[in-house]
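Heads up, one of the protein chains got dropped from this complex, but the rest are sitting where they should.
Entry: subunit A
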Amino acid sequence: MRALAWHGKHDVRVDTVDDPEILNPRDAIIKITSTAICGSDLHLYDGYIPTMQSGDILGHEFMGEVVEIGSKSTLKKGQRVVVPFTISCGSCYHCGKHQYSACDNGLPADNQDIAMSLYGQPMSGLFGYSHMTGGYSGGQAEYVRVPFSDVGPIVVPDGVPDEKVLFLSDILPTGWMAAENAQIEPGDTVAVWGCGPVGLFAVQSAFLMGAERVIAIDHFPRRLELAKKFGAETINFEETSTYEALMEMTGGIGPDACIDSVGLEAHGFFIDNVIDQIKASTFLGTDRPHSIRQAILACRKGGRVSMPAVYGGFVDKFPLGAFMQKGLTLKTGQTHVQHYMPGLLNAIMEEKIDTTFLISHTLPLENAPDGYRMFHDKQNEVTKVVLKPGLERVEIDV
């Protein structure tokens, strides 16, 4: 099959590789019809995520048609499914509590050691996101092996276009959980740092959860415009002092809830040679938590901070004093995708949530390297790239 493989920093290629196969009873093989490039994929592209190996197939936002099933899969051939990016077993203690991204069994036993060293306990597996998260081949490919297919993928009705449901795989549930973690109350003002896909879905979700005002912060005019379309007020942090503006715009109170959807995307995740260094714990100061710092300072006393943004290691100068003195609450985590999929699919079907506005470019899978370059270099115009397998490569100017 054809698949987008990582070969190093800023070096991704569409290669011909051998097909996936059913290996475990609960597996299914999906023929991909649509797959997206995520902000998180850019960390891989920039070479910041450790434990990548040349030839690893990327992609954790994908959907398609069931073409093969293991003996314990509950899917049927021909069904259309969207696959959550978290690989979770559905039967462990954490899955029982719907903490799917904390699943005990999604990571192969040997791959759990790195997560143990870094985080104390291993997390769920992830598709196409380094060997630290399981070494699973991702879905920017023609086919993918999906473990635990009886509890992960959600079946979508025929006739609904891919574009409407594809983002159930990651960014829509992530934006939704971000708003949920902000514990929004009627009359609240919610500030959202970052108007990428996650931030924009957080804006939509915050309004649906009853926020009276949402203030969105970014520096790309086109992304701020999208936030404005959903009713948000905007701050361009290149033109305006974010803290001052937030204080003034909220009558000197500060936002009731702050959502950080920037994370290491903008600031880098500098873990070099992490494998060798984990044991020595020498990789201090790896993340640059600019936006989370600002969120904590701006947040009103007794307010809530929600952090969907990804951080990987340790941070310097975390304003722990402000956090404690103001009595803030912080909620975060990789998204428990499986928990949110059914409700959000309904919301899409009932047209309460629009996801298609986000897609700025649709390209053949064969053009995936162009897609990465565009999404990386032109964040203002390129808000989301969707890739389609099975199409001829086209010449595009990037």
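The criterion applied here is as follows: contacts are C-beta pairs under 8 Å (C-beta built on N, C-alpha and C of every residue); 3 or more make two chains touch, one makes a residue touch a chain; residues count from 1.
Quick note on the criterion: contacts and distances are computed from a predicted model.
Engineer: Would you kindly match the missing chain to its UniProt protein name, picking from "Ectoine/hydroxyectoine ABC transporter permease subunit EhuD", "Xanthine dehydrogenase family protein subunit M", "(2Fe-2S)-binding protein" or "Polyketide cyclase / dehydrase and lipid transport"?
Structural biologist: When "Ectoine/hydroxyectoine ABC transporter permease subunit EhuD", "Xanthine dehydrogenase family protein subunit M", "(2Fe-2S)-binding protein" or "Polyketide cyclase / dehydrase and lipid transport" are compared with UniProt, the left-out chain turns out to be "Polyketide cyclase / dehydrase and lipid transport".
Engineer: Using the touch definition up top, pick the residue from A:113, A:225 or A:316 that touches the left-out chain.
Structural biologist: A:113
Engineer: One chain is left out of this view; which of A:125, A:196, A:371 or A:389 touches it in the full complex?
Structural biologist: Residue touching the chain left out of view: A:125.
Engineer: Touching the left-out chain: which of A:40, A:137 or A:306?
Structural biologist: A:137
Engineer: Which subunit A residues would touch the chain omitted from the figure, given the whole complex?
Structural biologist: Subunit A touches the missing chain through residues 17-21, 23-26, 57, 72, 89-93, 96, 104-113, 125, 131, 134-137, 145, 147-148.
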